[in-house]
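Please read through the structure below; I'll follow up with questions.
Only one protein chain is missing from this complex, and each of the others stays in its spot.
Labels run A and B following the written order; every chain starts at residue 1.
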Amino acid sequence: MASKNYYDVTEWPVGNPYEDIGEVINSIIADIKSRQTDTDVNKGGKPGAVIYIPPGDYHLGSQVVIDISYLKIMGSGHGFTSSSIRFNTSENEWADLHELWPGGSRILVDIPLEVNDEEYKGAAFYVERSGNPRISSVEFSDFCIDGLHFIEDGSRETNPENTYTNGKTGIYVASACDSFRITGMGFVYLEHGITIYHADALTIHDNFIAECGNCIELRGWGQASKITDNLIGAGFKGYSIYAQNFGGLLITANNVFPRGASSIYFDGATRSSITNNRLHSFYPGMVVFRGNCSENLVSSNHFLRDHEPWTPFLGIDNGLDDLYGLLYISGNNNSVIANHFSEGINTQNIKPVGATPVIIRIVSGNGNYISNNHVVATEVHAKISDSCFSAQVDALLTTEASEPLTVTTVLVEKESLQNTILDSGSDAQVVMDKTLNAFRATPTPGA
Amino acid sequence: MASKNYYDVTEWPVGNPYEDIGEVINSIIADIKSRQTDTDVNKGGKPGAVIYIPPGDYHLGSQVVIDISYLKIMGSGHGFTSSSIRFNTSENEWADLHELWPGGSRILVDIPLEVNDEEYKGAAFYVERSGNPRISSVEFSDFCIDGLHFIEDGSRETNPENTYTNGKTGIYVASACDSFRITGMGFVYLEHGITIYHADALTIHDNFIAECGNCIELRGWGQASKITDNLIGAGFKGYSIYAQNFGGLLITANNVFPRGASSIYFDGATRSSITNNRLHSFYPGMVVFRGNCSENLVSSNHFLRDHEPWTPFLGIDNGLDDLYGLLYISGNNNSVIANHFSEGINTQNIKPVGATPVIIRIVSGNGNYISNNHVVATEVHAKISDSCFSAQVDALLTTEASEPLTVTTVLVEKESLQNTILDSGSDAQVVMDKTLNAFRATPTPGA
Partner (left out) sequence: MASKNYYDVTEWPVGNPYEDIGEVINSIIADIKSRQTDTDVNKGGKPGAVIYIPPGDYHLGSQVVIDISYLKIMGSGHGFTSSSIRFNTSENEWADLHELWPGGSRILVDIPLEVNDEEYKGAAFYVERSGNPRISSVEFSDFCIDGLHFIEDGSRETNPENTYTNGKTGIYVASACDSFRITGMGFVYLEHGITIYHADALTIHDNFIAECGNCIELRGWGQASKITDNLIGAGFKGYSIYAQNFGGLLITANNVFPRGASSIYFDGATRSSITNNRLHSFYPGMVVFRGNCSENLVSSNHFLRDHEPWTPFLGIDNGLDDLYGLLYISGNNNSVIANHFSEGINTQNIKPVGATPVIIRIVSGNGNYISNNHVVATEVHAKISDSCFSAQVDALLTTEASEPLTVTTVLVEKESLQNTILDSGSDAQVVMDKTLNAFRATPTPGA
């Protein structure tokens, strides 16, 4: 390779990437900055560089600090495996396992943390730059960031590997950023997978982000970005996808597994789209709009809510009851059109006891348009298994012999007015003041 | 490259990749296994490797057998071209062609096969491992797998290159797998492109899989996977996308061309999504739900069915008649919302003669919700051409001067009850027992 802008962490003379890849990458970044000093040389000057991480196990003890644009960090393998299954396998079986750890181009996040450290200090990759322009076109591609272990968090959880707590973050972007790309990555066993403040034109595409306390958090504010085609699944305490004060966010083609406390959580997000995703959860509150979320579109999504089938997480939930709604809306002028909702639960588990579960719930705000959603609610007798995989598959494929479950398909609270509810439930299934909201019942067979 | 976990097939000392890349890759895998022997060394141990295939023609005589996780095999070119057009071009024109064969990083599948060999023996890449954990994060990226020729299959097909039969498979995964990725690949002239048993969290994204007998087959059972953003088109005998006993599958953003016997075939698939695809077929039975497929969502898809315009395949079909339905449903509680259906056929070709073609057909199962689908049916006089490309483009763009064609937009068989059919056809176009199913006709202009 004749170009000085291509770096391989295993060939860099400073540091040992297997012992501390953070030191190596920081040294490379320093080298780029020492070579690319002038902003305007013959119409160029700071093109950045690519840092390649071949497959291997790389401990990261020093946080990587990125403050240059056009830096691409890439590996050759997202390396996901289920650490959750491994850590919930009896230790006496470990000797028989083919692998114990994730792999690929794998960063082992080994940053020493103090109890009261600020959150960002636990980030493997920390991006921050003040001044102008906003840092642009930093790319992360095709490698794995592994937090290794969760730890005791003071909860009653007996296996510390199930706490989803360790103070570690994969990628943390602290300052406003433009045109970043995160693609083909694997994130596992981090308390926070990706945390980004003030994003513009961000791409989070085709990643595998699972068994993290939280997966994707877009904080502060942001605009015109996309979260597309990812496999995602947070822990029971956290967010799978979270967006704060965001406009023009497109969330599509994601397959969001359990067991996040929510699948998608909007806090003051507007004019954004949640379309065409497959969402699966073990709890209510799958999609939540808080803080006056307005003019968003929720369309062509498949919502599935059923019960936890895997032994280690039995009895755990997100604290919400069945009156909360699978889709919870606070805000104005949102559209909820052409979604499918499947709720398969055991009436004995309904909270509060005897309640009629709610599917779509509008708690405040006016002018929402809820149309042509199909709700399938069935009473199921969930099976429980020690095998995570077969338990889920069994549950997913069980549709025979299920009894209908009475639900409220749409509940509009009194604080919300002027909504339009069409073809999303029968007269009995839609609970609201029908003089203050518009309504057309789904026609009923035989009626 | 200082890392031992990066391999280039053209630099490996064992075997000759141009003569038998299978021998080379198997030797590399053996090397990885000999070096990565310990499952737990300083929190790692088996990170896997990447094997790079530069552009070139690589014969594969020995099947590649993969039984390690975190192996990535990548090239630099999906290399698709239409072998079908080439093999249906007169041989005396071949000398004038710029290229005769596909290219890129191209595997030529030359495995010697016996007539009664089991299917998996014809696979270029065979993945199998028993024990725990399931084999994880094997990745195939950016190369081409070419089956070279189809062969005589005893049918009346006069050109053996049009049989879609040769006993060859591109990638065959026999045992349960997790977090596999297949991206940026090209598959051509294989009897089976991708065959995967027992998939979990599988990604099949942004590939070109065409002119294969079957393109994607997910067999056995599986869950929580995605087939997204692919260009796909099987032969007239086979599946473009097939899924068996699958839960939580997301099929979206695919452009599925003719001439598969079906575009998407579900056998006992549940709680899955077929959303936002463009589907084109020359036969009925475009999307088929067999074996009690329940709680699936079919939304925002564009269905187009018209006639074969290309001379070599005239007279061939998938054996289904026009009463079968473009969308055939056996199952409960499915949602079919906001789809567009275009059927442009010649009344003289309708089978049985004089029949009224069916668009959506529910043959069994209850509680399906069919809403806001738009059916456009026109009588067309299909043109036929010796040029595959111009024939299709002409047909696609011909919409002028077409006469309306009478169709049944929704047919609910007597075995199916309690369905809801809304705004998906006029009273005359929706055929069912309207006392046992709910119905609202699409309003008619002037009515």
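Side notes on the structure shown:
The rule is simple: a contact is a pair of C-beta atoms (placed from the backbone, for glycine too) under 8 Å apart; a residue touches a chain by one contact, two chains touch by 3 or more.
On a predicted model such as this, the values are computed, not experimentally measured, just so you know.
Among A:S62, A:N245 or A:S330, only A:N245 touches the chain left out of the display. Contact with the chain not shown here comes from a single listed residue; of A:I264, A:A338, A:A382 or A:V430, that residue is A:A338. Which of A:L97, A:L113, A:I350 or A:L417 touches the hidden chain is settled by the complete complex: it is A:L417. For the chain left out of this panel, the touching residue among A:S105, A:N214 or A:T228 is A:T228.
Check A:N162, A:T183 or A:T409 against the missing chain and you find that the one touching it is A:T183.
The set of chain B residues touching the chain not shown comprises 8, 10-11, 54-57, 59, 76-82, 85-86, 89, 93-94, 96-106, 108, 110, 148, 184, 186, 206, 208, 210, 229, 231, 252-253, 255, 257, 275-278, 280, 299-302, 304, 337-340, 342, 372, 374, 376, 389, 392-393, 395-397, 399-400, 423, 442-447.
Contact between chain A and the absent chain runs through residues 1-3, 5-6, 39-40, 42-50, 68-70, 72, 74, 129, 131-137, 139, 176, 178-179, 181, 183, 200-201, 203, 205, 221-226, 228-229, 245, 247-250, 252-253, 268, 270-273, 275-276, 292, 294-297, 299-300, 332-333, 335, 337-338, 367, 369, 371-372, 417-420, 422, 435-440.
Convention: only the chains that are shown with their structure count from here on.
Here the CA centre of chain A is 29 Å from the CA centre of chain B.
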